[in-house]
Structures are given as structure tokens and as C-alpha cells.
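Following: one structure in C-alpha cells, then a few remarks.
The complex appears here without one of its protein chains, the remainder shown in place.
This part shows subunit A:
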């Protein structure tokens, strides 16, 4: 079992002093600025640190962090796979640093790569056309639903409702609402899947779309997907695929073949680009041929061996500047190109195998199966959040807790394909060791991490949402 004490460089509530609290130097500015006097300063307090001091500061911060480069990070539904560093090298190539306003003739390589990624993603998803512009998964959802809305309006059949399963990601509800739809919540069936009778009852001539992820949020494949597609399509609605769990299907099954009309891809999950941190990200959207004319503008196409930008005929407009977050897209392209067809297929195989191996190794009940790339274990009588805090002391990041809500005290676990057997064994030991700890021990955990138990109630009651809050505190 991994035993670890995370680094601490300060007192209990302060782990490493801020740069502004370290030695500062006053820098005098001479010379006239063309800006008005009330916008300029003559001197500035800056941290007066030597290079080693600065290097230590950032190294310490990184040691107090937890990342997939520190250990397993099995946050269910998040697909925290390792991001191979060669993709960073590719993105750092100076040849990729071209201004998006340059003439098409002078950026043929850039356009070729974008076109290539559109094509890769279309083939992986079984879609006919893909836009790379949305800057995040949730932005992709919004874009996809806006495309569906544009399609209904163009048919002269505007609709008012989007159906979302109760177990769906919170972003689905939000995206549908942001697009101006009423959200109809679909209860989960007893087996954890979509209940066809409930779906029949929910669809109507107001149904614009059903948003679904497959495998669903407890890793179950929606085996009635063909019937689900028929029910939605017969009512005149569109079927939307949330790409959150695409890692389970790579190279083996395609949303387009299941009857989905629109989908988004989470390149930070499935295609190993960095997660979050506020961005930049990318959430490409794929559509069937029928919907391609509504894609955001501009879109890349190839004509007689040359690549060009054009505006789809009935485009919903722009959802981000230029062609999206280019360097993120470069990383996704590099990852797909390096893996190739057989590598992608191997990825989904190992993702599913790893989840099933881990599930076998741990001593927890798992109410819903057979699952694929992730599973929802239950902490039973224990508080899932306390067990998760306990796991931190055994040197692993815990799974997603208390979600989805229809699994009591859920611990939604997704180890990803990137973990070896040895690392899965470490993870399994941490699961069981935390469960064996006493309630008192768990309530006091974590005791070995840089940040100890966070006061969640105080954080929610008195959120400090910017650096300015640090000043108010004093």
C-alpha cells in the first residue's frame, strides 16, 4: 500500500506563502507614458526573488497539488486519463503558432490538421460533419442543442421541451435550459437504464431532443438504444449523444450507428487533452448530414486538394473566436494519430478491463452491472464522502462521491486505461483500507495531505470567489 505524506511548507492554514508576501523590490519606472496620468504609476512593488527562490515556490505548489502524475485519479465520469507529454511537444512546435487571420493560402497545414481532426472525430462518432469550434464540453452541448433548435425551426416545427434522464450530467439540464427549452426529467428504470414506458410517456410533439450518454452514468450500456431512437424519432425529436463516456466505446461502437443525430466530444476526457483549470478546452460537435448546414461558422472543407474556410448555409453563427482553441485541437489530433485504429480499440478495451478488474478486487457492493469503463460502488452504511477522505491518506485520489444520486452513498469509479495492474492493486487496497477504518478515523481524515478536512458548509455559505477575498480576510 502506498503510504504518503504530502508536502507542507507553512502553518496549518497556510501552505506556502504568496509571492506578494515574499521579499519585494520597488521598481521605478522612468520615461513618459502616452496613457493618462490616472492610469499610470511611477513605481511598482514586485516580488524580488532569485530564480531558485521562484523555482522552489512553484515546485512547492506542484508538490501540494494532486494530479494524475502523482497517482491514480479514478474520478468517475471525468475520465482523468494520463495526458501523454508528446502531445505537449507537438503543440509547442513553433510551426503551429500562426495567426488565425493569415490568408488561407499561407496556413494550408493548419487547415489540413483541422480538417483531419474533423474527419477523425466524424469517423469515431459515426457522424457526417464535425465542428471544432466549441471551447468546452458544456459549450459543445449548448452548440449541439442550438443546432437541434435551428433544425426544428427551419422545419417550421419549433418545439419546447428537451428530455434528460435523471441520472444525466448536470450540464445537460443546464444546456437545454440555456437554449430556451423546458427540461423534462426522465426517471431511471429499476435496472439503472432508460425505462422505455417512461420514455413513451414523456415524448410528445413538443419534444425537441432526448439527451443521453451511452454507456450511462453508472457504466451500463443502454441496450434498448435502437428502440429509444425510434421512440424519439417517431415523435419528431432528435437524439443527442453526450460524449462523456465515449472512452468506453472507442473503435467498437459509434453513436451515429445507434441513431444519434447530434453529439459532442469531450477531448479532455476521451482524447487526453488537459482537463479544466478554466480552459482553454474544446468540445467538438458532430452531426448527421441533415444537420450539417446549421454548424457554427466558419467550417473547414477540402476542394481539389486545397483547404478552405466557408460558412455553412444556415449556420447558427459563431460559438467561439476563429476556429476554436487551436492548440488543444492539435493535442487531440496528435493523440488520435499516434494511437491509430488499433490503439483506439485497445484504449476502450483496457478502460473496460481496468474498471472490471478493480471492481472485482474491492470489497464493495456494486448495485448496477454489467458495467463498462466505470462503476458505481456503494459505501453502504458509511458516508461516501468520509470514505473518500480516508482514501486520500492511502495515497490515491478518491472516486466521485454521492453521484449519481439513485445509487446510495455512491462512489463512481473510473480508473481509465492508463493504470497498470500494480497501480490498480494500490487503488483497490486504498478502497478497502479506508472502508476498514473506524468512523472516527474517517471523520478526522485526511491527516496526511497538505490541505486537511475542508469546511464545506462554510465554503458554501461564505464563498470567496476572487483573490480580493484574501485582502478582506485580514
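Basically, a residue touches a chain if its C-beta (ideal position, glycine included) is under 8 Å from a C-beta of that chain, and two chains touch if they have at least 3 such contacts; residues count from 1.
Keep in mind that, in the parts below, contacts and distances are computed from a predicted model.
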From "Probable glycine cleavage system H protein", "DNA double-strand break repair protein Mre11", "Hydantoinase B/oxoprolinase family protein" or "Sugar ABC transporter permease", the hidden chain's UniProt protein name: "Probable glycine cleavage system H protein"
Considering the complete complex, identify which of A:103, A:342 or A:456 is in touch with the unshown chain. A:456
Missing-chain contacts mapped onto subunit A: 402, 456-457, 460-461
